[in-house]
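As you look at this complex, bear in mind that one protein chain is not there, while each of the others sits in place.
Let's turn to chain A:
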Amino acid sequence: MAATTPAGTPTGSPAGSPAGLKARTADASAHARRRRMWGTVAFHGSAGLISLLWLVPIAVVLVTATRSFDDIAAHGLGSMPHSFTLGGFRQAWTDGGQQQALINSLVVTIPTVLLSLLLASMAAFALSRYDVPLRRALLLLMLSGNLLPPQILLIPVSKLSEKLGIYDSLYALIGVQIGFGVGFYVFVLHGFMRAIPPEIQQAAVIDGAGPWQIYTRIILPLARPALAALTALSFTWIFNDLLWAITVLRTGSKMPITASLLGLQGQYVSQWNVIAAGSVIAAAPTVIVFLRFQRHFVAGLNLGAVK
């Protein structure tokens, strides 16, 4: 739409340009205006086109989710829809076990986010505000842990959780997720907390505040934008994780939503409408969280970029 409305105007304007003596300056400014307008048209046109391209897959999933399987089988996945039904959602929710899986996902994700941010903020507070010995080495260790590809740790994690007797329990998944997340969160929060002026802390010390009070009443409130951004980020990561879930879990009824989405695929034949409906269900919570924390999320992208 943005592309078509302004596109009509430039064709009209050259005809209206005056041919008089003092027309030179007016002509130059009209010329500049026209160029600016063309720039705007091109920008909106291409941006609109790109966003359309981005939205097409989502639209296809939404349309597929509301088609019946017989329609897809008879006309193909790429055809125009010939049916409308919400049966795919029902099938994914009850027969596909997405209800239980969504509960599992939330049971894992919410405590993990809260616990790992609590631990990470404490660690970041100590490392950034106090002269902890070896703090540089500790930070580098945490960072280097993030550089390891998780795939090489699959077997050790699976065997370790078996030895600890927590294999195939949601605690194992929570533990693994916290363990792998904390390093990165500490790194981000450390960068943010270091930027808080030391005078604020000194003033608090003069007023008689101990480290715990400084942490809870000064630093945590000040770090709220960073924490909000990390909440949105970590929620998305943990909620969307599939790898660790299928590594430490075995029982189908304990699997999170990502694994159950995989389970909707049959051995041979895939019911695309049910899978599409399942993906919509699986995407909903992260979309909600993202919309809720959107402001912080964008603000948080440059966290630690400027010291």
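In the analysis below, a residue touches a chain if its C-beta (ideal position, glycine included) is under 8 Å from a C-beta of that chain, and two chains touch if they have at least 3 such contacts; residues count from 1.
Assume contacts and distances are computed from a predicted model.
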{"item": "Protein name (UniProt record) of the chain left out of view, among \"Peptide/nickel transport system permease protein\", \"sulfate adenylyltransferase\", \"Beta-ketoacyl-[acyl-carrier-protein] synthase III\" or \"Carbohydrate ABC transporter substrate-binding protein, CUT1 family\"", "value": "\"Carbohydrate ABC transporter substrate-binding protein, CUT1 family\""}
{"item": "Contact partner of the left-out chain, one of A:Thr85, A:Gln201, A:Asn240 or A:Gln265", "value": "A:Gln265"}
{"item": "Touching the absent chain when the full complex is considered, from A:Gln100, A:Ser116, A:Ser234 or A:Ser279", "value": "A:Gln100"}
{"item": "In chain A, positions touching the absent partner", "value": "69-71, 73-77, 91-92, 94-97, 100, 158, 162, 165, 167-169, 246, 250-253, 255, 259, 262-271, 274"}
